[in-house]
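Each remark here refers to the structure printed beneath this line.
Note that one protein chain of the assembly has been removed; the remaining protein chains are unaltered in position.
So that you can tell them apart, the chains are marked A, B and C in the order they are listed, and the count of residues begins at 1 in each.
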Amino acid sequence: MSNTFGSVFRATTFGESHGGGVGVVIDGCPPRLELSEADIQSDLDRRRPGQSSLVTQRQEADTAEILSGVFGGYTTGTPIGILVRNTDAKPGAYEHLKDVYRPSHADFTYNAKYGFRNWTGGGRASARETIGRVAAAAVARKLLRVGAGIEVLAWVRSVHEHVAEVDAATVSLDDVEAGPTRCPDVAVAERIAEAIEDARRDGDSLGGVVECVCRNVPAGLGEPVFDKLDARLGAAMMSLPAAKGIEIGTGFAATTMTGREHNDPFVPSVSGVDVRTNHSGGIQGGISNRADIVFRVAFKPTSTIASEQDTVTRSGEATTLEAKGRHDPCVLPRAVPMVEAMALLTLADHWLMQRSVDVLAPLLELP
Amino acid sequence: MSNTFGSVFRATTFGESHGGGVGVVIDGCPPRLELSEADIQSDLDRRRPGQSSLVTQRQEADTAEILSGVFGGYTTGTPIGILVRNTDAKPGAYEHLKDVYRPSHADFTYNAKYGFRNWTGGGRASARETIGRVAAAAVARKLLRVGAGIEVLAWVRSVHEHVAEVDAATVSLDDVEAGPTRCPDVAVAERIAEAIEDARRDGDSLGGVVECVCRNVPAGLGEPVFDKLDARLGAAMMSLPAAKGIEIGTGFAATTMTGREHNDPFVPSVSGVDVRTNHSGGIQGGISNRADIVFRVAFKPTSTIASEQDTVTRSGEATTLEAKGRHDPCVLPRAVPMVEAMALLTLADHWLMQRSVDVLAPLLELP
Amino acid sequence: MSNTFGSVFRATTFGESHGGGVGVVIDGCPPRLELSEADIQSDLDRRRPGQSSLVTQRQEADTAEILSGVFGGYTTGTPIGILVRNTDAKPGAYEHLKDVYRPSHADFTYNAKYGFRNWTGGGRASARETIGRVAAAAVARKLLRVGAGIEVLAWVRSVHEHVAEVDAATVSLDDVEAGPTRCPDVAVAERIAEAIEDARRDGDSLGGVVECVCRNVPAGLGEPVFDKLDARLGAAMMSLPAAKGIEIGTGFAATTMTGREHNDPFVPSVSGVDVRTNHSGGIQGGISNRADIVFRVAFKPTSTIASEQDTVTRSGEATTLEAKGRHDPCVLPRAVPMVEAMALLTLADHWLMQRSVDVLAPLLELP
Partner (left out) sequence: MSNTFGSVFRATTFGESHGGGVGVVIDGCPPRLELSEADIQSDLDRRRPGQSSLVTQRQEADTAEILSGVFGGYTTGTPIGILVRNTDAKPGAYEHLKDVYRPSHADFTYNAKYGFRNWTGGGRASARETIGRVAAAAVARKLLRVGAGIEVLAWVRSVHEHVAEVDAATVSLDDVEAGPTRCPDVAVAERIAEAIEDARRDGDSLGGVVECVCRNVPAGLGEPVFDKLDARLGAAMMSLPAAKGIEIGTGFAATTMTGREHNDPFVPSVSGVDVRTNHSGGIQGGISNRADIVFRVAFKPTSTIASEQDTVTRSGEATTLEAKGRHDPCVLPRAVPMVEAMALLTLADHWLMQRSVDVLAPLLELP
């Protein structure tokens, strides 16, 4: 469904960049989870604009209000409604976009689809839409931590041609949050920060790659055949604004390896079965194998740029456009919590789904 | 849902590599579409094993029987059941896999998930599972052609280090089907065929990239925010056996471009609005923009190889395994119709979905 | 899905009787529908408490705020978030219910399900939950009226032993809204009002039957086999608080008729095919046949009563309970807009669904 993600842990988001607010209804969160607005706010704060000079200067507190589903500090099992008000909305600043399409933005396609569009700040196609996702994912994060010890962490792996060296097995949240770029390789982070500042000054924008690791995921998550864990992660990541690609484990580079090189040998371990290498990225046959799940998401350069571009008007005449308004010259730093959010929502859903698969295990011994 | 793909045009597949058969139930195909078993058989024939020396030597006629949903040569709007019997099943040939996990195959993860697995020929994790998808997609193909003139075509872009030069705008089905590799670049196709033969002789396997173009897709398909057309294509492709990555348009290469380079300028055209370049791959804001939809899928080398590999037994002891049985040294040639199938299922679903969005357009004029 | 109703026109509700508020997210409403808060408020006003001495004295303005999905007075096709704040919440008034189960209320079962419950005012099991439904249905009502001319009207057919004579073919909204009972038979309405006042004074409660007619529904709505229009109406009505039965057309009385008596003969008409009688209640084979859809819903007497009753505590000890707080001695008058709401949501969903069935009709002539 269009604005709902998940089958068991279901997040339905709503809201545009301008209007009463944005938010989410979470349906299917188990009862008895200790939850407060502080649990949600910390992730929202990592996503919000105005954190540094590298990102959009829109000023939003992005304060979350829990409307329902929590009683006496615990989830009740009923829908958790969360609302974040829009405060720094300047609809007038977008008047010049009313009748013209920004190249590579969603202006033209929304108009083609709906015969109509909300032209203030991108409407539903604004990155502001992801607030609902991040809020829901903060609940998923707590559920997965408390229920299964699962941790999800993402970081900026590259911006433009600057590629970081990061060890997915050991990188920490502190490493990621050490600087405004969210690139844990300090030297590369510096070059990235400069490149983003240069792009902003130049009225241009940059893309890059976010990498993500999911640790302590039990073996067995993922549903063959269409809801394979990697298929669901694929949908989750490709649903993010500006995402144009995803690869799991060795990914595209695996296409130039042979089977002997790429296969991950199994080895005995004290806690069961381990893999000696992890080219599979923790997923085999669409199901988690207990190794770290590792994947990368490609983000194109921001389409809204402060440079003159050729385009057409709603009535089909050629024109040029130079975007005004506030925007990110590079979405990568703020994409990090969004990638984590979609991974968390995916894992929470699959972790709960697996309960109904396991149901006969304690009852029945196979011969 | 696990074994169902789609919201409006829904394909529910079933079946393992060994057992009574494999098939699909299509729910939501509109009535009045002329349909016969011949429409389905042509796509199944492109998918089936034993077509050439490059693929698995299992011999299966893969004959489709329509069980329901068609009357007097036309679809009735009720579920279309399609069954393909298994005939060349040799369960005994897999006895040596009963208690040991093939590295990077789904053996271990299925066992972890279900506490149990069908060890004959890969069970549900066999590529034979895709028969139901291809059969359903043959119906989608006809629906999209008759209803909207949409065409979907895929080909092998690379195997191992051999990368073809193919013009997505002009390549034809005849070009693709000219040789057993399904690579339309004749010179590269020859090198690919040799490389696959070498890998087979060497007990090894190869991966590669399939590229796909969807032509004549109207603007407006794709549902924000979680069912963006690229998100759904992402899920669709990542659900294929051995798929490890997908990228739309310029994809990962877009991460090293700037916004000025990557943005696709709009230009007026007789039939509406066109794009001058197509870095977006036909999708902007998750919605089709009338340009060709172009994407690439990465397939890892086949995990089942005829070489000795380290692994463990079900009881957790170290052992070695040399796979027997029939398998593809490279899935790429047969992955081509599978990629097309998933694109067709995705587009049919979104094309039908858009009907309920358009509903007020003929009635209401906006001011 | 638990808190989502519908497949194409989807309403996801949230909220408890006490807490930040209640509301709904509507996903799938077509774009270009003129919509304002006034469209929603009129239906909410018919549902809200405190309208007369016959219903609960809780005072709530129940003012709807549209948070998203409407721009410039028209729907945009993106999710419509609607919020109604709780204002007259008195959580302290329910302290005596914290550790004891009200007989035939949801207290015990929520506790059994969730291991925990929100004991203030019924929590999610409060009739206040239906605000989200009524708000969403107000949008559905406008869509169906503008798009198809469909009208839905319900009324109180009986309370306790007082059964009204109402002609479903001709009764009007004005007839229904003429008095506080919403029973359009004036003489019976008077007896019903007295009976409800008597029950209140006596610390008791009453049940009854709501009848509903859907007019101008085109033939062809309803999806065989599990989403038959009557099956979906069945689910819709039985999901209402206190509903214990539903019957379509002649319903249970049809079981004592013979086929010759019950069958509705078809007759030619200027506008196509009509039925001479309407024992089927407008639905045959699960699909609408253009006749009025008529059905009845049974509501049990309100379970919360101001009389001493035997019950048990959370720790399993026998006790007695006399409910305090504000409640309806008879839900029937306020159930009328709720029944309409669920019928409207059902019809909007099926009306939109039918678009994807019709898709080839304009293109293809059958031989």
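Going forward, contacts are C-beta pairs under 8 Å (C-beta built on N, C-alpha and C of every residue); 3 or more make two chains touch, one makes a residue touch a chain.
Nothing here was measured: the structure is a model prediction, and the numbers come from that model.
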item	value
Sole residue of B:102, B:124, B:141 or B:228 that reaches the chain not shown, by the stated touch rule	B:124
Option from C:13, C:41 or C:181 whose C-beta touches the chain left out	C:13
Residues belonging to chain B that touch the chain removed from view	1-4, 10, 12-16, 19-23, 25, 27-28, 31-32, 65-69, 71, 74, 76-81, 83, 113-118, 120, 123-124
Hidden partner chain, residues of chain A it touches	7-8, 28, 30-34, 74, 77-78, 143, 146-147, 224, 352-353, 355-361, 363-364, 366
Residues from chain C at the interface with the omitted partner, ascending	1-5, 7, 13, 101, 103-110, 112-116, 124-125, 129, 158-161, 199, 204-209, 219-228, 230-239, 241, 243-252, 254-268, 272-273, 276, 279-281, 283-290, 298-305, 307, 309-312, 316-318, 354, 357, 361, 366
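FYI, only the chains that are shown with their structure count from here on.
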item	value
Approximate Å spacing (C-alpha centroids) for the pair chain A, chain C	38
Rounded Å distance between chain A and chain B, as computed from the means of their C-alpha atoms	25
Distance from the mean Cα position of chain C to that of chain B, given in whole angstrom	44
Numbers and ranges of chain C residues touching at least 2 other chains	28, 31-32, 74, 77-78
